[in-house]
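Notes follow once the structure below has been shown.
A protein chain is absent from this complex, but the other protein chains hold their places.
By letter and in written order, the chains are A and B; residue numbering begins at 1 in each of them.
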Amino acid sequence: MYGLGLIKGLGITMKNLVIPNRQFNIYQYPNKKVTPWDLAKINSSKTFPFIAKNPITTFKSLVGLVNVEERLPQHPNFRGEEFAWYDNRCTGCASCAKYCPLGIIKIVTGTSGVNSQEGQSYDLEVFDIDIGRCMFCGLCVEACPYDALHMGSGFEEAQYQRSNLVIDINKLKSAEKKPSTWFRPQLVKQGHDPITGDTADWKKVGRHEKPSLDDQSERWAKR
Amino acid sequence: MTGIRTEPVTVNLGPQHPSTHGVFRLRVTFDGEEIIDLEPVFGYLHRGTEKLAETRNYTQIVTLTDRMDYVASMSNNLAYVRTVEKLSGIQVPERAQYIRVICAELQRIASHLMATGFLLNDIGALATPLIYCFREREKILDLFEMLCGARITLSYMRPGGIFQDADSDFWNALDILIQELPHYLDELEALISKNEIVLARTRSVGILSDADAIDYGVTGPILRASRVKWDLRKANPYEIYNRLDFEIPIGVEGDTYDRFHVRLLEMQESVKIITQCIKQIEKGPIRANTPYFIRPKPGETYQSVEGPKGELGFYLISDGGVSPYRCKVRAPSFINLTPLKKMMLGWKMGDLITILGSIDIVLGEVDR
Partner (left out) sequence: MTQIYFVQLIDFYSFYEMFYSIFQNLGFEKSSSWMSYIAAGGSLSFLAINLLVLATAFYTWFERRTIARFQVRRGPNRNGPFGLGQPFADVIKLIMKEDTIPSEADKPVFTIAPIALLAPTLLIITVIPIDDSSFLATLNIGILFIVGITSVNSIAIFMAGWGSRNKYAILGSMRGAAMLISYEIPMALGITSVLLIAGSLAMSEIVAKQEIWFIAVMPMGFFVFMASATAEMSRTPFDQIEAESELGSGYNTEFSGIKFAILFLAEFMAPIVTSAVVTTLFLGGSQGFNFLPGQFWFVLKMFVVIFALLWIRSTWPRLRVDQIMGFAWKILMELGFVNIFLIAIEVAILMDPVTGILTSQDMLIMAGINWVFTIITLVFLANFLGKRNYDRPDPVPSPLANMEPKGE
């Protein structure tokens, strides 16, 4: 019958209004509303003592006025900002710079004179990543032969100045290293989670274990 | 009616207009509400993708293809990567082919959802069906995030396969999606294609006949809505499509309604394809042993796939170096725009928006 489709349409929109799990964004990005039960869990106390102690907060949270900061859930594979770079792994081969489609990685190396045939032949003087122009394709990470460069997981690095978006070598060295598991199967095997997990040190993240300086000098000495 | 003088008015529809789907401009002459002349103007989003490709090596160009049709990056990747493989004679492992097909079909669903939603938004449904569509599309984007760490600009495929295998998270989520999606698609169809106002707005509006469609070189859902049963997945099966069983839906007369109804039906078929792929896929390598810098022998080749918007083809000429000598893209959105005048003349202002929406253009691909 003509006109029935219109009424059915009204029914469908009402269904979507009523059913809660039809909601588009279950996660309200910067902070989310919490129930008293969640609040008790956050304060690590039991539910009923918490409600008894804080009646006003409980009432507020029941009405929906208490918010807690929350980060969007994301997969450990997420290719984000905050590149994790391990200087003890990096040999300064500049594969990443060569492979970057936009040419935004700048590497300047000098000879260190140490073990020039075993890998650690260069001192890195400059290692700049201009993430203002980066498109996070991940080709640099794919190119790195020693697993020294990893994608990060953040997405909240907005800055007021473009120049602040250039990550230089000191920032990279001192940054908190939570590498993304993107293109790093060894991190997946370890069950590493860049969002909730700990920082990963350079021994955990690599497929190729690089010999230490002592090892190297020993090996050189034995020859 | 003597003494009343009327004159046609020329309106610039765009480049800033909510319903031109980007920076597209139409110089339209109206007689009252009726369209008597129109001239499309584009190029506002020209970024020189084809020229840029000449200065990058074959793997880096994958990132450029993401940005052409930015709602269907997977299909673009697939089309480009297949061309490079043909050019340099790389054999792709079977598992990689299956995953590629799954991705391409997921991307087709995502793209069609967006097209259908925006068409309804153009008719004036206040974004409600649009957001229902986006909710489903978001689930597909979540899947892509699990697969390759990005949601829109994916860069997932590489010449010789894909760069990373899908883990168990992905397969579980895909199973849930495949189970739920048909239900939501049915709901969408009930909300849209049974709605009398939508029928009144779209039935028999902007008809493109089958002969015209073929003459203008139109491809994809628009061609199939004009009763022409042509789909590259069947006509020239690539990857593993010849092992899969699916139908090609066609329209009744080639009007606006058919153009989005064909898309709705195609989404159901895509779900079917993915279900079969999940059953057939086996363990194995995912990437052929290709060097970082591919140097194909001098020569030229053209390969095309059935993208969500039509035949998406790449034409590459190699001079033996690390980057192509010439890269030409056959962008379906651009060619589908050619019969615009044929479809629109004589219709009203509201129909103009609807017909433009039913072509489903993406300006990143039109202007490249």
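The rule is short, and it goes like this: contacts are C-beta pairs under 8 Å (C-beta built on N, C-alpha and C of every residue); 3 or more make two chains touch, one makes a residue touch a chain.
Model, not experiment: these values are computed from the prediction.
> If the full complex is used, which shown chains touch the chain that is missing here?
Listed by label, the shown chains it touches are A, B.
> Which of these, B:V41, B:I152, B:I176 or B:A200, touches the one chain of the complex that we don't see?
Considering the complete complex, B:A200 is the one touching the chain left out.
> In the complete assembly, which of B:Q179, B:N242, B:Q280 or B:T338 touches the absent chain?
B:N242
> For the chain not shown, which residue from B:L26, B:A53, B:V71 or B:V228 touches it across the whole complex?
Touches the omitted chain: B:V228.
> Any idea which of B:L126, B:I152 or B:I176 touches the chain not displayed?
B:L126
> For subunit A, which residues touch the unseen chain?
Interface with the chain not displayed, on the subunit A side: 1-4, 6, 9-10, 12-14, 16-17, 22-25, 28, 63-65.
> Please output the residues of subunit B touching the missing chain, sorted low to high.
With respect to the unshown chain, the touching residues of subunit B are 9, 11, 17-19, 30, 33, 120-128, 131-132, 135, 191, 195-201, 203, 210-211, 214, 226-231, 234-238, 242, 249-252, 348-353.
By our rule, only the chains that are shown with their structure count from here on.
> Taking the mean of the CA coordinates per chain, how far is subunit A from subunit B in Å?
Each chain's C-alpha centroid was found; their separation is 31 Å.
> Where on subunit A is subunit B touching in the complex?
Subunit A reaches subunit B through residues 2-6, 8-9, 12-13, 16, 22, 24, 74-75, 77-79, 99, 101, 135-139, 142-143, 151, 180, 182-183, 188.
> Show which residues of subunit B lie in contact with subunit A when the two form their complex.
The touching residues are 56, 59-60, 62-64, 66, 128, 131-132, 134-135, 138, 142, 145-150, 153, 155, 163-164, 167, 169, 187, 190-191, 194-197, 199, 292.
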